[in-house]
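Heads up, one of the protein chains got dropped from this complex, but the rest are sitting where they should.
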Amino acid sequence: MLAMAVAAPFVLSEYWIKAILIPTIIFGLSALGLNIVSGYAGLISMGQAAFMALGAFSAVIAYGRFGVPVPLAILLGGTVAALVGVVVGTPSLRIKGLYLMVATLASQFIIIWALQRVPWTGSGSFATLNTPPVRIAGFDFSTPTAKYYLVLVVVALMTLFGWNLVRSRIGRAWMALREHDIAASIMGVSMLRYKLLAFLVSSFYAGVAGSLVVFGWTGAASVQEYELDVSIKILGMIIIGGLGSVLGSFLGAAFILLLPILIAVAMQRVAALTGGGTVSVDILANAEHVVFGALILFFLIREPQGLAKLWFGLASWVDRRTGTFKATKGGGK
Amino acid sequence: MGELIFGIELLITGMLIGLMYSMVALGFVLIYKASSVFNFAQGAMTLFAALTVVGLIPHVGLLWALLIAAVVMCVVAVGAERIVFRPLMGSSQLTIFMGTVGFASILEGASQIMWGTKPRGLQLGIPSEPLKLGEVFVSKPDLISAAIAGLLVIAIVLFFKRTRIGLGLRAIADDPAAAAVVGIPLRRVWAVAWALAGMIAIASGVLWGSRIGVHFGMSLIALKALPVLIIGGIDSVAGVIVAGLIIGAAEALGEGYIGTYIGGGVQDVMAYVVALLFLMFRPAGLFGQTAIQRL
Partner (left out) sequence: MKKAGMWCKAAWAGVAAVAVAAPFAVNAQQYKGEILHPMMVTRTGPFATASTGVTAGQQDYYTLVNMAGGIDGYKIVWEECEFEYKVPRALECYERYKGKWKMVYPNSTPAIFALAERVTKDEVLAINLAGGRSDSSDGETFPYLAPVIANFWAQATSTIAYIGQLEGGMDKLKGKKIAYIHLDNDYGRQPFPMFDELAKKYGFEWKSWALSWPALEQSAAWVDIARRYRADYAVGWLYGQSCAVPYTEIAKVGYPMNKYIGSLWCGTEDDVGPAGPLAKDTVTANFHGVGKDFPVIKEIEAKVYKAGKGNAEPARVGSVAYNRGVITGIIIVEAMRNGLKAKGAPLDGKKVRDGYRMIKLDDARLKQLGATGLMPNLVFSEKYHGGMDSQLFQKWDGTKFTTISKWIPPDQAMVQAKIDESAKAFREQTKAAPAK
């Protein structure tokens, strides 16, 4: 996987990199964060996009206004988001399930509202901030390929960290939390600590993802990009990709980001075949909503482990076939 | 004196709106009580219902539009319960909740494909000049909407207390296994609960539609019912009413008084801020059962 990812810019056109790959990886990171808190630890969060927004704005202000170097700015984005995440996570101390969901929903609205209320730059009233050209240690990161590698490096590092985390004792504690709150605490898992940790990690990831959006993708932080429907989309990503799966977060992100294109292409083809004119665009967009919802339901009902399970199923199928292949070639041990 | 009048008007306005939030929240409560499902799609159902009514009015007039919409909503709600949520029974709360999110998405997309995306007005023919009680202005349409909402709430309360299905619902909410053992027809009760939620969706859709127009933004308004649930406690109908009044008042007063200091725009988030505060200090809400479900 990693080899493919590194080689990608040499194979794919610029359009694919800028418009598809980079956002997939960035949202994959954010989805991974959400997966940690919702998929592993079982705590529903509806505010992932708002945390991304916090990261994005902190990073762009740090770099644009105060000249904080980019890597630090990215870290700062994650940290700010994480701090707020801990505050939001406090209610989960005593309650579970739907109450927590409403708490995160409330934070989604409040954070976005707050970000729009505070005056940003000296010239007053714009709530979108542009970033100056991205420079790290003298290197200019303005080509899509350069941005891609920047994003890839950051995401790869964090994914590795996350992967280890969920396999560690902490990860197991989270899963224990998800299954049985009280049983876990009886066994000595301190709920408070682990719940907060889950929130902290997930919001940190979201914050970093947000700063990557600014530095590696759109070049601006704009509040309208982080509304509730984006939080819902990220939720969809982990459901479809696979709850509790690192790979699933990325598969889900890729899928959801490609979905509009797939639907558009499919419906245009169908329309062309059946002799109709081009499908009206608002029908396409609403069809997307329908398909999105249907897919969520499908995966929830039929394949709760999501695309990740399908992927591994595919991988082991390939394994078996090549294994047989080797054997029949003769000389296999 | 002017300040006092202003304050009173603000309070009344807020409370009337709050009752309308309560009405939407009722839809959530119904389904939660019946199937322990938190139906994120209530907002989408409201939108769907409103669009159906508005779409039918030019063809068949208001009354028939309401009746036909009622049938449609029954089909949709019960259908959802059967096709979507029955298979998910027994899954974690997270899963079921995500299911409602998916359902909401489908409903929103479908309703706009069917009825188009153009925002429409919904005129109920209520005169809009304010009612003058002495110096205080009260809005007539708001008053009437609140009255209808209030009647609905009372009807639901009576339903829970008096009818067999209503009692069955409460039994199921308390202990589904025991209820089944005793012979309460789970399936029928679920169907009724969902259908009722659909009716509530129509009422909220029509009343809110006459206030803000019928369009996509309605599902967002419906989400404001969530703070109402938090404060009122998700299983208390009385709580929902009181909570609605509080939220509405907090919104209006907050906008009027706090808003002037920090430049306005407070009304929209006030509900969520209040809810968050309650969550931190009194999660069971005002009237909810203090034994919070931990499992």
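All chains are identified by letter, namely A and B, in their written order; residue positions are counted from 1 within each chain.
Basically, a contact is a pair of C-beta atoms (placed from the backbone, for glycine too) under 8 Å apart; a residue touches a chain by one contact, two chains touch by 3 or more.
None of these values were measured; they are calculated from a predicted model.
*Asks:* Which of B:148, B:186, B:220 or B:280 touches the chain that is not shown?
*Replies:* B:220
*Asks:* Out of A:84, A:106, A:223 or A:239, which residue would touch the omitted chain in the full complex?
*Replies:* In the full complex, the listed residue that touches the missing chain is A:223.
*Asks:* Looking at B:87, B:130 or B:150, which makes contact with the chain not pictured?
*Replies:* Touches the omitted chain: B:130.
*Asks:* Using the document's contact rule, name the residues of chain B that touch the chain not shown here.
*Replies:* Against the left-out chain, chain B lists 2-3, 5-6, 9-10, 13-14, 17, 112, 117-121, 123, 128-130, 137, 139-142, 211-213, 215-217, 220-221, 251-256, 259-260, 263-265, 267-269.
*Asks:* Please output the residues of chain A touching the missing chain, sorted low to high.
*Replies:* 13-16, 18-19, 23, 64-65, 112-113, 116-117, 121-128, 130-133, 142, 217-220, 222-225, 258, 260-262, 264-265, 268-269, 280-282, 284-286, 317, 321
Here is the rule we go by: only the chains that are shown with their structure count from here on.
*Asks:* If you average the CA atoms of chain A and of chain B, how far apart do the two points sit, in angstrom?
*Replies:* Those two chain centres are 31 Å apart.
*Asks:* Within their complex, state which residues of chain B touch chain A.
*Replies:* Per the stated touch rule, the residues are 38, 84, 87-88, 91-95, 97-99, 101-110, 112-113, 116-117, 220, 223, 226-227, 229-230, 234, 262-263, 265, 268-269, 272-273, 275-276, 279-280, 283, 292-295.
*Asks:* Given the complex with chain B, which residues does chain A contribute to the contact?
*Replies:* 38, 42, 44, 90-91, 94-99, 101-103, 105-107, 109-110, 113, 117, 178, 180-182, 228, 232, 235-236, 239, 282-283, 286-297, 300-301, 304
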